[in-house]
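For reference, the structure discussed in these notes is given below.
Every protein chain of the complex appears in place save one, which is left out.
Let's look at chain A:
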Amino acid sequence: MHKIWLIVQREYLTRVRKKSFIIMTLVGPLLMAALMVVPIWLTTISDDSETIEVLDESGLFAGKFQNEGDLKFKPVSGSVEAAKKRVMETENTALLYIPKINLDKPEGIKLFSQENTSLTTQIGLEKMLKREIEEQKFARSGVDKKVLDQIKTDISISTVNMADGDEKSSNAAVTSAAGYIGAILIYMFIFIYGVQIMRGVIEEKTNRIVEVVISSVKPFQLMMGKILGIAAVGLTQFLLWIMLSTAIVSVVSSQFKVDRFSDEKIEETLKTTSDAGQAKEMHDIFSAINNLNVPLLLGCFLFYFLGGYLLYGALFGAVGSAVDNETDTQQFLFPITIPLIMSFIVAQTVIIKNPDGPVAFWMSVIPFTSPISMMLRLPFGVPTWQLLLSMAMLILGFIFTVWLAGRIYRVGILMYGKKVNYRELSKWLFYKG
């Protein structure tokens, strides 16, 4: 045990002291924040505004096209052909041609554009035309627009989960998001640090240090030391990221006074503004977050985080030991990454839609897919026996992969200059000490 501890220390310290680690730890939260902020920011900086010429032969829309955001309208007259030619000569984006139409069957409306029209522009125009035609139809059948506005109603259902006897307001979006974040973190962690284990093993092998170390410790100790050491590196990084992110978030949220969404304020806004629906939704989200079983979620997150990492980490280590350099790893990495990627893809579709279905159940019990699948299911509530079964399976799973990897590892690290295939690997499993 003492020797494993020494190895863990070395693996941990050499990595944590690297410049790249320190930089990633500091920059990571900023990158994450940037990842969320930049797309939003990008949509706000507008493209060039577009001017659309309108040739209205029906005369129904005269003066109805109001400039909207980046869309500007310019009424023109004359024949279609002449108008088309004229558009090509100007910098205006397109020509909207409205022939004489029947209100009940509005056909033949065309948009002649210089370049491909963006979908937003098309949808925007369609919406405008639709609204205008509808209004004219209402007018024709004598319905007052004001009456219509009064009839329109906004509905938003608050869902309440009564499963455990006490009522909790829940929110499907929040619960799936919580699970989703956990799953993404586990997925990333397994990949990033699994590959680090593999690289570390290859490095030791190509440096030929392995024979020196192996004459002092058992190969299994070396492997476990490496896996645990790198796990500690990963945990350190994630903890630092969480701390830094919370710091950033708390700074940001203090700027934006979050108490706007507290109960009293909602009451107030309900009375005063028409924007109450939106505020209420925000309130729901916040109360749903408060109602998530955070200790259980965090506890399970840590368990699946480590369990999944150990399971896959051992396999990554075995792959590293079987090859001489990183380019040879492809064929062995493929079957390892498949269940990971698959559980992630299936998770997004099947599990989120039906978190208690058979697919979700089996995937959260099989150790190779359970870390990700179970994280997604957890926020929706999972029966205790299923959770325990899944955990037990994961423990058995990683004991198995660690055993398997240990067998491959002890032969592989001393094998040089030999391209290994699966048959060879399976033989190694049964070599004697």
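Things to note:
The rule is short, and it goes like this: contacts are C-beta pairs under 8 Å (C-beta built on N, C-alpha and C of every residue); 3 or more make two chains touch, one makes a residue touch a chain; residues count from 1.
Following the convention adopted for this analysis, contacts and distances are computed from a predicted model.
For the chain that is left out, the UniProt protein name among "Acyl dehydratase", "ATP-binding cassette domain-containing protein", "Glutamate synthase alpha subunit C-terminal domain-containing protein" or "ABC-type antimicrobial peptide transport system, ATPase component" is "ATP-binding cassette domain-containing protein". When the omitted chain is restored, the residue from A:16, A:109, A:177 or A:213 that touches it is A:213. Listed by residue number, the positions of chain A touching the unshown chain are 3, 6-7, 10, 14, 204, 207-218, 414, 427, 432-433.
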